[in-house]
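Of the protein chains in this complex, one is absent; all others appear in place.
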């Protein structure tokens, strides 16, 4: 990272019926539609919902960091 | 919660001269003016200001989660 | 507390449309139906659900401690 | 979640030679044999054992929440 | 706050049979008898005692901040 | 540990007038009367009561892990 | 602080080749270009990059609080 | 504990060449010379100094709670 | 440190328009006016106030340890 | 584990373009080249880098425990 | 401590069938065989194994600090 940038971090929660990675990737894809320059994420919390004794879906809370473009 | 949504969480601080619940409800009402689909909150911190040996007002820091509408 | 007792702690979540205290008292009342000798609680987490921009109900996660009767 | 229920959370550790998700699903399946109304889980800790320089199995510690049926 | 003051924080526990707010206000009132210039508090812990399946009283642990008068 | 077991953890508090180890051993002995297959413990909190300026007894909060027997 | 305001907190990371304070001041200056009524910051994390055995730049993660203007 | 008392907590560090319990008991004895009504302690941190490859002494940081006498 | 002393820790907040170190040094200097034998400090929290998009002053919360003189 | 061993823990970060498990397994394999008797790992942090709105790779920080051979 | 030294901290786990102090002292003695200038330790975690309803051995995780000799 260059040393003159400022970054902002937002907190997101994504979910997936398949896996933890799929929940992360879905949240990153969704937030990249409206936020430019996403550079990294940090997993804050991993959890999920259970239906009929089975994992129905995984939920992952992320902090997502992106570069603010100065003007 | 449906398993295909992505949620965003923002951090807010509300205050009230009356009670902790009133500070929470004020912050939720205020942020709902500009954010749609608010679904839950988590209390992060409870504090307050003191004047003349009495609680002047309660301050509650919340994380507020809302569903991002995909388009 | 006498110094020869052993205590167990269980984690519960109660909820209320009215207040944080009401959610705590409901969870204590409910668990006291099946657990004897409940002596104290500790609030672990305070959160809630939001509907139409208003707090729909408070949810409080508690650890509840009770004395195990030795025999 | 309806606002008049009380939930209990128990802490479990599951393991799997395959993946983190498989360890979670095994623990959820096992506890659902004796606990009714399991609704969610939270990952508390992810760890594992190593044999001959390879991951022998993943161990995941979960908090599992279930609805207490009032009577 | 003016930027030349030094503040001290003390940790207190108050209690009340009525509510969390009442326990906070009692502790603030009591410590204000001997400490001047109390300016804020932070809730560190919320807990309580249970008697006969009911909340007997709430206990709230606070950090209380006050301005030290330089001379 | 074999990799196909599921473990449960419960939280206990034991006490002793003598030492921290004695409080731990008392809690383990007591819970082993009703729980089979206890395998490990983790100290969560160490505290105690004071009477007349002396430690009256130590209190130790433990998480205790035991293997669930599948059937 | 008046007791009827609602505040929002955002998380930022600034950097500087010079000092921790310079990284904080750069992030505050940058975010003040787009956010009005910034009132305080809290340092969440201090870190940095190293090149050729020397600190190349400091990175400071901040939470920045600003007053939301109600309308 | 009666529900109308206010308690104060102070943070102390005691040490002993012998044991963790001895360091706790020394700190409690010392602080009881100047503080009345000490009722409980919580261990915050356990550490120690090493000389010539041996534990020279244990250091235990405690929070000590005492009842404030209202007048 | 000799192994027969008991130490007390107090929590202070100092501030400075200039730097984090200046806020620490001001708080240490101020508390040394009334407390003898101050030996160390630990930074608990670093924050600050912002005016017109600039850092107005740094605030640093410290724990300060001092030796209690036994008599 | 036998009760007369001493273990050391080191902190590692591995990465993978594929999955969290793959990042863990890569770090374990790499450190096993130079460290003998690795017995367990604990996941400390899960994060990753993002390029063009997609997860470029996962990064997992581990604590890895190994038995020290006494001689 | 002189102010021009650099210290390194390593994380160790020792165990003992007898007591927490004995587990600490064993780990310190073992690591002092290969590390010079060990000066202090901090207890990170206290746990243990249970066999037949009794504590089989205590395990203590330590951070151990030693002075690096510059050359």
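General observations
The first chain written gets the first letter, and so on, giving A, B, C, D, E, F, G, H, I, J and K; residue counts start at 1 in each chain.
One rule holds for everything that comes next: a contact is a pair of C-beta atoms (placed from the backbone, for glycine too) under 8 Å apart; a residue touches a chain by one contact, two chains touch by 3 or more.
Predicted model only: the values in this text are computed from it and were never measured.
Within the set I:6, I:24 or I:55, the residue that contacts the chain not displayed is I:24.
In the full complex, chain J makes contact with the omitted chain through residues 10-17, 26-27, 30-31, 33, 49, 56-57, 59, 61. Although one chain is not displayed, its contacts with chain K can still be listed: residues 1, 3-11, 63, 65, 68, 70.
Those residues of chain I that touch the chain absent from the view are 20-21, 24-25, 28-29, 32-33, 38-43, 64.
Here is the rule we use: only the chains that are shown with their structure count from here on.
Which listed pair repeats H-I comes down to matching contact pairs by residue number; over half match for E-I among A-D, E-I or C-E. Inter-chain centre distance (chain A to chain G, centres taken as mean C-alpha positions): 22 Å.
Centre-to-centre separation between chain G and chain H, using Cα means, comes to 38 Å. In chain J, the residues that touch at least two other chains are 20. Applying the touch criterion to all chain pairs gives A-B, A-D, A-G, A-J, B-C, B-E, B-G, C-D, C-E, C-F, D-F, D-J, E-H, E-I, F-H, F-K, G-I, H-I, H-K, J-K.
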